[in-house]
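What follows is one structure encoded as structure tokens, with my remarks underneath.
Not every chain is included here, but those present sit where they belong.
A, B and C are the chain letters, set down in written order, and residue numbers restart from 1 in every chain.
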């Protein structure tokens, strides 16, 4: 009944259960040391999946096998305290009456480790997340970023075979978030188990995860490495997340694809049949008059939104092929881009990628 | 029935012609006898309503002192009347007496036949507290009989004392004869000889001066009233 | 007591023995607590002479007492709702130090032996009482009336209601109130349209507690209101009288009292007290 050392795959699971209005049915597998990033729209079933892996929710169908040990299947269910699992949720959920050190020592203590050994271990964990000097602080005396790091240390202090992180950084301001993100990356690099990381922030997912899983409406809609997903999004949601213009379209053999709305796009990499077509926002150039020259795709559009982002601007365009364009601030001023204005958008055919749906 | 004393009210249809409401506060041990008296009296005086409220004597006195609108108050023992606000009293009469009696469970597990059996240490005896009349009287009786029974509890009132024997928790209790009568089959009585016994007298105190009230008190003191009381185990004053 | 000292290694997850120990250590006291409360009720049911219950309940005094008990406890519940809810709200939203003293005062009627409570009510509403003396000239007298029964029941039951509802109201997100106020709602409007609808389970729970306490009320009632059949003789007072005369009847009536209350509370089950 004890956790054996890693053998077989790190994580091999399929969790299927009803929750609220939706049916969740999600399969996840990973090698030891891997980080799985889970993304998806609100209410899609991400937290449900995590809680089922932790044993807090029971499976209706499926199985959870971690480090060669069966945690749950149709007939069998280990309680959370019987699993070697670490859980960290969006609210860091520290025990408010315990000091940081005692929060982290709680896991080892609960598993029968002696007081001083548990505290020593807790100290080590706190130092690994850079909080060795705040061991004596109570949660209320910590900033939210520090709280998140203590929660991480707590989850790791029991050497879990499976580490579950549900939106660990969502309550943080950008500064704290950036710092905590890199602390997390550092800490995860040294961790030997499987990590499941739920996040709304594509940056978290892209920077921390080896493998991405998108969950929408209880189902997996796309999986792949970050670069695969960046290149070939396969649902409108994923398209938005990775910042590409994505179209469900029909391709013919002549280098044309036709979108569901009837828009026509020319591409140099045609695929026949049902395809996804993508256009990077940076590949869209805007012009006050109909452009002449190489770009094979030119459309007359109306500007629906102008948003500044750092040193550039994103322009929302509506027309035959709705588009987002990313241009420099200078172009915004030079072309007088503002909501409601009419412009020409041009995209080189080489920038349009298609791949089968 | 009919009224035995001279009617002082105006003439009316049937009976005495009295009318009004007589509010009677009576000690809890008088419950059944006064229910009967009320019924008989109302039958004799159709214009009169008798309202009865039963409680512990102390509670009743508190109520009167604090302005409860009572016509008559009937108490168990003259000492209970002491805290009564004397300025409210119109008249005090004694209407009944009561004597102590031993009550045992119907099965009589301890085999109590006489007061001397209470001296056995195996017999669990329950009495009233010595602050209430039945407790004081019981102590006096034991002193006279020169016995020291095994008292396991002293109760705040007769009711609580009697409950102990009804539920067979006590082997014997000392209560009033009227209580033993009222308990019917639930307990068995064992008499205490008169020379050892103590008599409790029941005063009835008139608080209101109206005719119906006077008539009710008179009825209580009449032969007919006395007969009713006797049927429930009370003696004549 | 696992004496482990495993260097930096952490012990494996819990074994079955530990889980069972935990269940026993918690389950046994809980079972004992439940038994302490439930066995006496079972004893009462076992001891009752069930064949006699119908005839016992047909005693002519029972129906008026039942009717009076239901009427007065309903009025008491209504008073708790109307008067106690605003009081609970003021207590819940206030941080003033006086609040905790007001709350401590509210528990006093719980500590007071009911008979003394009845005396205190007599001292208040009696002919020469603190308030009663001003009512006497108008010919209003409260002791020995059904109003007195309601006052006595309210006196003992209201604290339970107020404390329960205050607790529930403290659980409300205060930001909901802030939002309602920026929308222009007065305290009253907020309470009626948002506050009360959202703490309905708490209010139902408080009402159940208060109603139950009022239904069982004896000492204060007999002292303050007397024991007049049809006017102030509620079920517990009837039980008291019958206990003198025929305990079996008293037990029959008590069982009816239990049945009525469990039924009424059972209907609210799952909703009341959250």
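The working rule: a contact is a pair of C-beta atoms (placed from the backbone, for glycine too) under 8 Å apart; a residue touches a chain by one contact, two chains touch by 3 or more.
On a predicted model such as this, the values are computed, not experimentally measured, just so you know.
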item: Full complex expressed as chain labels with copy numbers, beyond the one copy shown; value: A x2, B x1, C x2
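Here, only the chains that are shown with their structure count from here on.
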item: Central chain of the complex, centres being mean CA coordinates; value: C
item: Distance from chain C to chain B - Cα centre to Cα centre, in angstrom; value: 35
item: Centre distance in Å when chain A and chain B are each reduced to the mean of their C-alpha atoms; value: 87
item: Touching two or more other chains - residue numbers and ranges from chain A; value: none
item: Interface residues, chain B side, partner chain C - complex; value: 23, 25, 28-29, 31-32, 51-55, 59, 62-63, 66-69, 159, 162-163, 166, 182, 184, 186
item: Chain B-facing residues of chain C, complex; value: 115, 118-119, 122-123, 126-129, 132, 136, 141, 143-144, 222-223, 226-229, 231-232, 240-241, 243-247
